[in-house]
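Just below is one structure, and these are the notes that go with it.
The block that comes next holds subunit A.
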Amino acid sequence: MAYLDLSGLQKSFGANQVVKSFDLGVAKGEFVSLLGPSGCGKTTVLRMVAGFETPTAGAIRIDGQDVTGQRPNQRNIGMVFQAYALFPNLTVAQNVGFGLKIAGVSAKETADRVAEMLALIGLPEMGARYPFQLSGGQQQRVALARALAPRPRVLLLDEPLSALDAKIRVSLRSEIRDIQRKLGITTIFVTHDQEEALSMSDRVVVMNGGRADQVGAPFEIYNHPATRFVAQFVGTLNTLDAVVTNAARGEVTVQGQPLQLGQAIAAGQGATVGLALRPEVVHLEADTALISRGDFALAARIASVDFLGAVIRVKAQTAAGVIALDLFNRPDAPPPPVGAEMALRFRGQDVIVLG
Partner candidate 1 sequence: MKRILSWATIGFAVVYFFLPLVGMLEFSLKMRRGEYSLDAYRSVMGDPQFQATFGYSVLMACLTIVFGVLVVVPTVFWVRLKLPRLRPFMEFITLLPLVIPPIVIVFGYIRLFNTSSWLPLTGSALGTDFLLMCGYAVLALPYMYRAVDTGLAAIDLATLTEAAQSLGAGWITVLARVILPNVLVAVLSGAFLTFAIVIGEYVFAALLDRPAFGPYLVWAGGNKAYEPAALAVMTFALTWACMMLIQLATKFSKHTRMPR
Partner candidate 2 sequence: MRSSRLWRALPWNGLGAVPFLLFALLFLLLPTANIVAGAFVDSDGGFTLKNIFNLFTPEIMNAFWLSIRLSFTSALIGCILGFAIALAVVLGGLPGWIRGIVMTFSGVTSNFAGVPLAFAYVATLGRVGFVTLLLRDWFGVNIYALGFNMISFWGLVAAYVFFQIPLMVLIITPAIDGLKREWREAAEVLGATGGQYWRMVALPVLGPSLLGTLALLFANAFGAVATAIALTGSLLSIAPILLFNQIRGDVLQDPHLGYALAFAMIVITGISNGVYVVMRTRAERWIK
């Protein structure tokens, strides 16, 4: 059995069923993200693990022990909140030592552990400060140290980065991940930001309407989305309509041009299916003669060019709709001008067939 095991979790508030049968096993030391739009139930799952909400049905086990009926203060869990929930009347050191003091750890031992934690989060000199004297990023790191100090069995992170500035958010991501790896602590991370979920996690759970749509490694989720919702929620997506010509062999036509998908399609002959394309698998070719030569390619006119730095996002108008694609910036190759007539190419195996 997994170290943290959630089985058949349900939660209703009145007539509103927020979580509908949620199962998840988290291995010891694993970092799992719950990703989804607001209202998908991810925070409710986290709050049930913490003990703030009682499940309507289902069980929560930590290390084989059923904790479903336990109060939050009996579970030995660490939690970091979205709004820096540091105690304003206590210094940084007192905040970090709070859980140890409650547990009756000696003052000497507490001081050592607090110093260790402050060193871990890179704020060794800040122990005597009060929370209001710290920046948002510093406060959130102290909140992490406070959660970790009593050596919890599980660490819960409830959108800990969403109140921070963009730059700090990105740097804190890797910092949190490093600390988590160093301590090997089992972690659940709730976020609505797919970039955070993909970049930090061992596994991602994409949630939709109170259920887990897909559970998998970030690479898996991004490249092989199990449902249309996952495909659309994670990453940017272009969709094209295609007509199935041979379902078993994975042959379709797009705008009359034949394309080999190299994967079987669960649809009948002549049916229309949706093809999804990540912007980075679409290539731009200046040579429009490609189209007439019989290779797969779509005629397109450049509609807009957004220079983002390392990446250039191009939007191209085709007969099948607008397709966004990403080019890497190259100093010797300026982006195409708006209005240029070009060809779009992509490989059949890079296409995601939407159910």
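Brief remarks follow.
Here is the rule we go by: contacts are C-beta pairs under 8 Å (C-beta built on N, C-alpha and C of every residue); 3 or more make two chains touch, one makes a residue touch a chain; residues count from 1.
How were these picked? Simply put, all candidates are chains of the complex that A comes from, given by their letters.
Because the structure is predicted, anything quoted here is derived from the model rather than measured.
Candidate 2 is the one, among 1 or 2, that touches subunit A in this complex. Within the complex, the subunit A residues that touch candidate 2 are 50-52, 71-79, 81, 83, 85-90, 98-99, 102-103, 130, 132, 143, 146-147, 150, 156.
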